[in-house]
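Removed from the display is one protein chain of the complex; every other protein chain stays in position.
The first chain written gets the first letter, and so on, giving A, B and C; residue counts start at 1 in each chain.
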Amino acid sequence: MKKRKICIVVTARPSYSRIKSALAAIQVHPSLDLQLVIAGSALLDRYGNAADFIERDGFSAAAKVFMVLEGENPTTMAKTTGIGVMELTNVFYNLKPDAVVTIADRFETIATSIAAAYQNIPLVHIQGGEVTGSIDEKVRHANTKLADLHLVSSEDARARVIKLGEDPEKVINTGCPSIDLVKEICSEDKLNFDPIEKYGGVGEELDWKKGYVVVMQHPVTTEYQKAREHIIETLEAVDNLGYPVFWFWPNVDAGSDGTSNGIRSYREMRKPKNIHFFKNMDPLDFLRLLKHSKALIGNSSAGIRECSYLGVPVVNIGKRQNRRIRGENVNDVPHHREEIYKAMKDAIYSDKYPGSSIYGNGEAGKKIAEILANSELSFSKTISY
Amino acid sequence: MKKRKICIVVTARPSYSRIKSALAAIQVHPSLDLQLVIAGSALLDRYGNAADFIERDGFSAAAKVFMVLEGENPTTMAKTTGIGVMELTNVFYNLKPDAVVTIADRFETIATSIAAAYQNIPLVHIQGGEVTGSIDEKVRHANTKLADLHLVSSEDARARVIKLGEDPEKVINTGCPSIDLVKEICSEDKLNFDPIEKYGGVGEELDWKKGYVVVMQHPVTTEYQKAREHIIETLEAVDNLGYPVFWFWPNVDAGSDGTSNGIRSYREMRKPKNIHFFKNMDPLDFLRLLKHSKALIGNSSAGIRECSYLGVPVVNIGKRQNRRIRGENVNDVPHHREEIYKAMKDAIYSDKYPGSSIYGNGEAGKKIAEILANSELSFSKTISY
Amino acid sequence: MKKRKICIVVTARPSYSRIKSALAAIQVHPSLDLQLVIAGSALLDRYGNAADFIERDGFSAAAKVFMVLEGENPTTMAKTTGIGVMELTNVFYNLKPDAVVTIADRFETIATSIAAAYQNIPLVHIQGGEVTGSIDEKVRHANTKLADLHLVSSEDARARVIKLGEDPEKVINTGCPSIDLVKEICSEDKLNFDPIEKYGGVGEELDWKKGYVVVMQHPVTTEYQKAREHIIETLEAVDNLGYPVFWFWPNVDAGSDGTSNGIRSYREMRKPKNIHFFKNMDPLDFLRLLKHSKALIGNSSAGIRECSYLGVPVVNIGKRQNRRIRGENVNDVPHHREEIYKAMKDAIYSDKYPGSSIYGNGEAGKKIAEILANSELSFSKTISY
Partner (left out) sequence: MKKRKICIVVTARPSYSRIKSALAAIQVHPSLDLQLVIAGSALLDRYGNAADFIERDGFSAAAKVFMVLEGENPTTMAKTTGIGVMELTNVFYNLKPDAVVTIADRFETIATSIAAAYQNIPLVHIQGGEVTGSIDEKVRHANTKLADLHLVSSEDARARVIKLGEDPEKVINTGCPSIDLVKEICSEDKLNFDPIEKYGGVGEELDWKKGYVVVMQHPVTTEYQKAREHIIETLEAVDNLGYPVFWFWPNVDAGSDGTSNGIRSYREMRKPKNIHFFKNMDPLDFLRLLKHSKALIGNSSAGIRECSYLGVPVVNIGKRQNRRIRGENVNDVPHHREEIYKAMKDAIYSDKYPGSSIYGNGEAGKKIAEILANSELSFSKTISY
């Protein structure tokens, strides 16, 4: 029997963590052929060159596509997407996949969707149906309307995709593949590497062994001038608390310059003593770092998703994760230094929470591979109402 | 007070008819500045160069953008869209509009949507919420999810956009601007020009003065190999009936080659005696031709929309207008020569129907201009459920 | 030993004839791997879909790239080239060739040159050093300045490339590969197929067996408004002469609309009795048709090149082949109906000329393959003066 060719487009480091276990399951599935396309910031050193991780993990790219326009502003985000549509169309035309998979809601994921949908290639969307508070929100639901098969991460998301007019039989809750990775490291009882020794980074040497928090805060694109102001609130809170911090630089996104510049100038002027900065980390090591931390601070979706399974307390700042379904481990606060400070303090001195499976039980990758192998693939649909 | 700059992107001849009365109302509105962008097939001779009509009607383009890639297949449709995203982003970046208007559901309209939404420019979508049966379906609802303000053409459409999770206050039924044009010519009691004399075209000289029908049949893109087969059914039916026919060539779209080739080879082999072909016509003259016809045959949305107001009988073939709300003047038939034949015969010998206002009462253009002048413009939203 | 990967980009039907024998020689060469890229109008039905011929000839494409923007005007020619640069860059990046070959001087060939040269891939230019009279002239010499190795078609061309500052050791006269095809059919003593029976076409049935001429006239791009006027002169001359004519439609190029429209309207109004039109023909059959014709009329480079070897009389009209070196078989005339008429008459009643080898002796393909296999490949150079 002819194997189904499944083309998966990874355009950024965080998307890779979201799909890694599915890539592995597809690669070994007897009736599937994996066609991996690495594109966008996943190829760029400035954003941690995910391609290196991916290839080290044993996957090889069927094609690579540079498409990120410089400028990190709304105009270049839009143009990057246009370039992505052109180039990915060409890649799919030459690879001739039986289905294309687009992941989540980053701005450039709609390029994958258009390139597939317009060429009548069945489009599978992973992680639709969630709710946030920026351009991602528009992109995610537009991806849903372009896609033919929806592999969602929670029951809440499934209900929402169906409300959007999709055929319930085409909306399947697999859980989130990112939880599969969490499961892998979940039984380790202490951090098995020294982050600074292994990853370098810049900033202070920390006495982290008695406890530390992790910070990861991305700019919110529709408020992009405020990125700098927002990051300062977090920096002030973190600096005041004086607790050891591992801080991760933001992704490529309009406004990351605001965020990055805010961090840089704060560092130069205030020289905070308790912060060490990383550009990137192997995804499993990052999960280990989270698991053994006192809390995650910022607006990363890892707080909502991975930390729910881990039971790690989260101080979730601002609107970026707005209305994503969350476990009891999440404490939402505004971009306000005192509230952030107070919530961090609470988190550090609270116990861990019990793990939750609202985002799956760690088997998502296998489920996704099975569905891609066995479900009917089509590219024609009409709204259900 | 500073005028609001409203940027409207017209990418095809039919879209122009759908927006003309709104363009006129915006152009004369004291608090609006019109920025008209003419792009795509609207610039191309092969598709009737709508730019010529538009400029003759007194509008001038703030920018023109060539973006249609040759090939008329799904691959070139996708790439055309990517080029459109790149180029329109640049155009909006330099024009700095206060709002951008995207029209309906042609494949390239999502380029306008992305270029505006990603640059945080409030996006207005005209004619969302309808239902059809091809790639348009995906594009239209994706446009809805990218747009901030929805100016729909019927109550049915309004209800559907709200179900898609949009804020009811942002979904306004203005009626369809295409009905405004119909209203202009509705009181004329006979055809005031000779179509063949005025527009030339090719094919037979017809004795049309005692009665004629109009045919307009576009390929349905997701069934694009079948385009040729489908057009043959219609040609056989029309040829058998022997009644005078004015036939319009299809738009640019994947598969129009199938349709066009089908027509060409039928003509050469069978030399039908009762058909005269046109490439394009001034939109008002086209409406006049419809108003005084016995019936419209094919799958044009004009049958659903303009003809409902006119009360002209319509033989609507196949799935292209699938589930669009329609008046009692529409008779739906499959791509089957005998059923088409029978329906045409019924239509020719039936009376006209009373006009319906399900698609508006002819004031849509003015309503649209008022709303664009006065409603709050924003670019941030979240789904309502 | 590792084979050298040679990537050849074919963007149009005429370029294929110019390279076919080299493709064949590379394909069978023990130390070369052929990477064939088919792009541009070579993929389009409107221009005779060369891809079909190419694959039927036993070559398979490593990648295909749609890149022709609709409009056939100077603006779309430029944008097509930009798209070509983007897409071909991506193709070369993923194919990783050891050398890239760009052919001659069509506007889009500079896209191949830039995509290779900027990626530090050794660039081989075929057919540099010639002289014509339009945008081709600029493109050809710019290709020379971007290329590292020059395989030219005549001693005249070799001298010119060296004058342009290239290292004489990198400029090799292989003869023109198009002559290799001519050699294949040169010994056939009569036309072995019926052109109308085999290729259809449109227009009159001709009594061609006692003698016929071939017409092929392309628009000259920098005089693009004049294309229509020019073609009318040729049509008048041909019509007056009344001798049987096989006429070939022009390539994609700015202004081909002027030419095509001129032909269409002339046909409709004047209904010439002695002309049969073809859109395209297998290259070998085209050469057979030339060999057995009384003359070639127009401005095709086949008149200068292939016909010199064949000794067929040529009426070369206008400036398009301006200053290309030519044999005694060529009679140059302006776009003037009477002079064209007179020159055609002379040609028809003159004898054939002896064949000339100014454009090679029919071994160019093999020579090219040998050079690609054995010469040093580099991508760094400076001008020689």
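Of note:
The criterion applied here is as follows: a contact is a pair of C-beta atoms (placed from the backbone, for glycine too) under 8 Å apart; a residue touches a chain by one contact, two chains touch by 3 or more.
None of the values given here were measured: they were computed from a predicted structure.
Note that the undisplayed chain, when the full complex is considered, contacts A, B, C. The chain omitted from view is touched by exactly one of A:Asp45, A:Glu155, A:Glu169 or A:Glu338, namely A:Asp45.
The residue touching the chain not shown here, chosen from C:Arg160, C:His276 or C:Lys291, is C:Arg160. Checked against the hidden chain, the listed residues C:Gln27, C:Asn49 or C:Gln119 yield one contact partner: C:Gln119. Checked against the hidden chain, the listed residues C:Arg4, C:Arg46 or C:His141 yield one contact partner: C:His141. Among A:Ser15, A:Thr76 or A:Asn329, the one in contact with the hidden chain is A:Thr76.
One chain is missing from the display, and on chain B it is touched by residues 63-66, 83, 86-87, 90-91, 93-94.
Although one chain is not drawn, its touching partners on chain C can still be listed: residues 74-75, 77-79, 81-87, 89-90, 93, 107, 110-111, 114-115, 117-120, 131-135, 137-139, 141-142, 144-146, 160, 163-165, 221-222, 224, 322-323, 379-383, 385. The chain not displayed touches chain A at residues 41, 43-46, 66-71, 75-76, 79, 83, 252, 257.
We adopt the following convention: only the chains that are shown with their structure count from here on.
Interface note: chain A and chain B, two copies of one sequence, contact each other through mostly matching residue numbers (shared numbers exceed half of all numbers used).
The angle of the rotation carrying chain A onto chain C, fitted on C-alpha atoms and rounded to the nearest 5, is 180°.
Separating the centre of chain A from that of chain B, both taken as means of CA atoms, is a distance of 40 Å.
Between chain A and chain C the centroid-to-centroid distance comes to 52 Å (mean Cα coordinates, whole Å).
Contact with two or more other chains is made by residues 75, 79, 83 of chain B.
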